[in-house]
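One protein chain is absent from this view; the other protein chains keep their places.
Going by the order they are written in, the chains are A and B; count residues from 1 in each one.
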Amino acid sequence: MNNEPSRTRVLVVDDAVTVRAYTRQILEADGFAVEEAVNGLDGLERALASPPDLLIVDVNMPKMDGYTLLRAVRREPELAAIPALMITTEAKEADHARALGAGANWYLVKPVKPDALALSARLLTGRPVGGRGAA
Amino acid sequence: MPLIKSTPTPPPSPEPARPPRLDDDAPAARRRAAQALAGQPDAAPALCARLAHETDASVREAILTALVRIGTADAAAGLFPYLASEDAALRNAVIETVQQMPPDTVAPHVEAFLDDPDSDVRIFTVQLAARLAHASRMDWLARAVERDPHVNVCLAALEGLVETGRPDVLPILERLRDRFPDDPVVAFSVDAAHRRFQAGA
Partner (left out) sequence: MNRSPPDDGDPAPLSPADYERLCDFLRARTGLSFSEGKRYYVERRLTDRMKARGLSSPREYLDLLRFQASGEELQHFVNLLTVNETYFFRERYQLDCLVRSALDEVVRDRPKGERIRIWSAGCSTGEEPYSIAIALLEYWNKADDYEIELHASDIDSRVLARAREGIYEARSLQYLPPALVAKYFTPAGPGRWRIIDDLRASIDFSHVNLVDPDATRAIPLFDVIFCRNLLIYFDDIGRREASAMFYEALVPGGFVFLGHSESMSRMSSLFVPRKFPDAIIYQKPRETGGARP
């Protein structure tokens, strides 16, 4: 029997290749397992097929934007409890309220700093935030 | 057996007494109205105007598909202002739609909206520009990298430049690093672009 704990799985939903690669690098370095989706609808399908431990969701994407994705996720019994981090572009109060209202647990403003991203991911998935705790 | 060959069926619903309207109560009727207008360039302003009030996603999709088919300057002109909409779903659907329209029709609006006072609108315009098969594409993206004050607009341009797959974008990306020396996303993306072009070029 494999005693190694399995890594916390994150699904990154963003239509920008460079943003997905950047997010992947930061989270993998911090011990997460990362999967990618290229737009909101792709994200919903992948989450349905294999529910992740954390969703990181961009706002502006073709086929299904981030708010619509989160609302759809919150309606699905299998997905409703998954923590979600929304990545917004503007630090406007309205956008933050909207992110939380759509079902995000927290939000970060682009461009996202590596420490903020890793810390938020740990907080939302219940991993210890000090040092390099196991994923 | 339960399988039966159909007899020729009449149309699923009786022909309406009057043609369906874009402001009909029933979404199905509004969809039919939009579909009927796909071949009528004069309908572009009415279709664009309806978008501001349309709450049904399937009708919105029918309106946008009709506008793609119409593909005129009027259609593009009527769509671009929606890049500033508060409705994320509408905004993104409009971006996707404009990307599918004839590039020469869209180009003048790209030029104009690259200078919009709202940084979000400039981001969307840059994203649009990056996907347009137009001779000015590289110029637009390079211009944003050179001049736009907002790092997210520049990052959208960087994404577009990297996607071109052309090694001559590397000097432009270095300009981006010069302008935003402390930004971790910029640093990562420029390094990644270098690696990619060296490996695959």
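Rule of thumb we're sticking to: a contact is a pair of C-beta atoms (placed from the backbone, for glycine too) under 8 Å apart; a residue touches a chain by one contact, two chains touch by 3 or more.
Predicted model only: the values in this text are computed from it and were never measured.
Per the touch definition above, the residue from B:K5, B:R18 or B:H53 contacting the chain not shown is B:K5. The residue from B:D56, B:D87 or B:E163 that touches the chain not shown here is B:D56. Counting over the whole complex, subunit B has residues 1-6, 9, 11-12, 27, 31, 35, 55-58, 61-62, 65, 68-69, 93, 100 touching the chain that is not drawn.
Subunit A meets the missing chain through residues 37-39, 41-42, 44-45, 48-49, 63-64, 72, 75, 78.
The working rule: only the chains that are shown with their structure count from here on.
Against subunit B, the residues of subunit A that register as touching in their complex are 16-19, 21-22, 25, 59-68, 89-90, 110-114.
Of all residues in subunit B, those touching subunit A in their complex are 88-89, 91-92, 95-96, 119-120, 123-124, 127, 151-152, 155-156, 158-159, 162-163, 183-186, 188-189, 192.
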